[in-house]
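A protein chain is absent from this complex, but the other protein chains hold their places.
Then we have subunit A:
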Amino acid sequence: MTDDVQARIAETVNANEVLLFMKGSPLFPQCGFSSRAVAILDHLGVEYGSVDVLQDQGIRQGIKAFSDWPTIPQLYVKGEFVGGSDIMMEMYESGELAELMKTAGVTSKAA
């Protein structure tokens, strides 16, 4: 893995208030866990960017080192790694994720 990949990941993470690394796209998730992550973010009604790791093997491997996290999806809010789909689900159900988005001042999707 090159530093270049890590730099590109850091740049993308910092350029998006909410960013989801996933398999597939929000319209066509390619994995059940990614699909669940997308559903959660859509329910919260926040603007988010996404990166399809299936399109880039460098990112797919690099993101695991970046976060010290072995699986995808991965959610970042304001540059901070939040967790994978299980953590997202738990935080969504307890209301913590909505609270985190609010505290972080994340932009809501226009109705």
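Basically, contacts are C-beta pairs under 8 Å (C-beta built on N, C-alpha and C of every residue); 3 or more make two chains touch, one makes a residue touch a chain; residues count from 1.
By definition in this document, contacts and distances are computed from a predicted model.
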{"item": "Identity of the absent chain, which is to be given by its UniProt protein name, from \"BolA family transcriptional regulator\", \"DsbE family thiol:disulfide interchange protein\", \"4-azaleucine resistance transporter AzlC\" or \"Pyruvate dehydrogenase E1 subunit alpha\"", "value": "\"BolA family transcriptional regulator\""}
{"item": "Which residue of A:Glu47, A:Asp86 or A:Glu99 touches the chain not shown here", "value": "A:Asp86"}
{"item": "Residues of subunit A in contact with the chain not shown", "value": "32-33, 64, 68-72, 81-84, 86-87, 90-91"}
